[in-house]
Each structure stands twice: as C-alpha cells, then as structure tokens.
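After the structure tokens below, expect a handful of questions from me.
Every protein chain except one is present and positioned as in the full complex.
Up next, chain A:
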C-alpha cells in the first residue's frame, strides 16, 4: 500500500516539474512574434533622390475615421524649398485590395516648400500607403509613405 503512495507522490512530483518547466518556457517566450513592419518614417528621400520629403499630420495626431489635413514638405538635395510643384496623390491598403476611401488633394501652398493636403481619411486600423508623384523645375520623382494605425 505504502509503495503505491510513493509512486503517486513521485508521479505528482514529475507532473509538478513538468508544469514548472512549461511555466518557465511560456513566461520567458516573447508575447507575440515581432514581425518587421513597413518603414513608417515621416521624412525620406524620394525614390530617385531628387527631393527630401516629409509628411506629417497638420494637427500632430492622426484621427481615425475623420477628414484631416497633412503637410507635405519638399526640399531639394541642397536643402532649398521646392515651390510650385505639381503633386499627384494615390494610395490604399496593400493588404485589403482597396485604394484610399477619399481623394486627397493639395489645397494650398504655405511657403517654405510646405504643401497642405486635405481630404485624407483613415477609415480602419492597419497598414496604409500614400504615394506622391512630384514634378517641379528640379525634375519628376516619386515617394511612398507608410502610415500604420
């Protein structure tokens, strides 16, 4: 009889050890696999290196589901402001087969290479892309910004 209890205790002991090992494994494992997201920098060189572009929300914060305006600032390689550029905007959500829910447009030139872009709307969380085709005296170039909400 006594030996039966001994086996039972040994079994419990082993089970406890297993639970302990599992606990260590689970507790030390990372919460979720860290996937590498898209480049979300707000300032970057355009694809052919003609301009430095920066793209920021005019009010500083991105609001979900509301029309908002952003500022696109364009400088040449030498740091001069780009004036009178023609800018075409497109974009969408690469993971959802759809383009932008609105047609944002340049509505104002604010000086010092800053262009106001109105009519942006981010209707869902996730990975958005905004492409700008820029054309000025310095030449034509494109740039893509990623916005992750």
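Operating definition for what follows: contacts are C-beta pairs under 8 Å (C-beta built on N, C-alpha and C of every residue); 3 or more make two chains touch, one makes a residue touch a chain; residues count from 1.
Please note the rule applied: contacts and distances are computed from a predicted model.
A.B. asks: Name the absent chain as its UniProt record does, using one of the following: "Cytochrome-c peroxidase", "Sugar ABC transporter permease", "Fumarate hydratase" or "Aminomethyltransferase".
C.D. replies: Its UniProt record gives the name "Cytochrome-c peroxidase".
A.B. asks: Have a look at A:6, A:59 or A:98 and name the one touching the chain we're not showing.
C.D. replies: A:98
A.B. asks: Which is it among A:65, A:94 or A:139 that touches the chain not included here?
C.D. replies: The one listed residue touching the chain not shown is A:65.
A.B. asks: Tell me which of A:13, A:94 or A:126 is the one touching the absent chain.
C.D. replies: Answer from the full complex: A:126 touches the omitted chain.
A.B. asks: Using the touch rule from the top, list residues of chain A that touch the missing partner.
C.D. replies: 31-32, 64-65, 67, 96-105, 118-119, 121, 123-126
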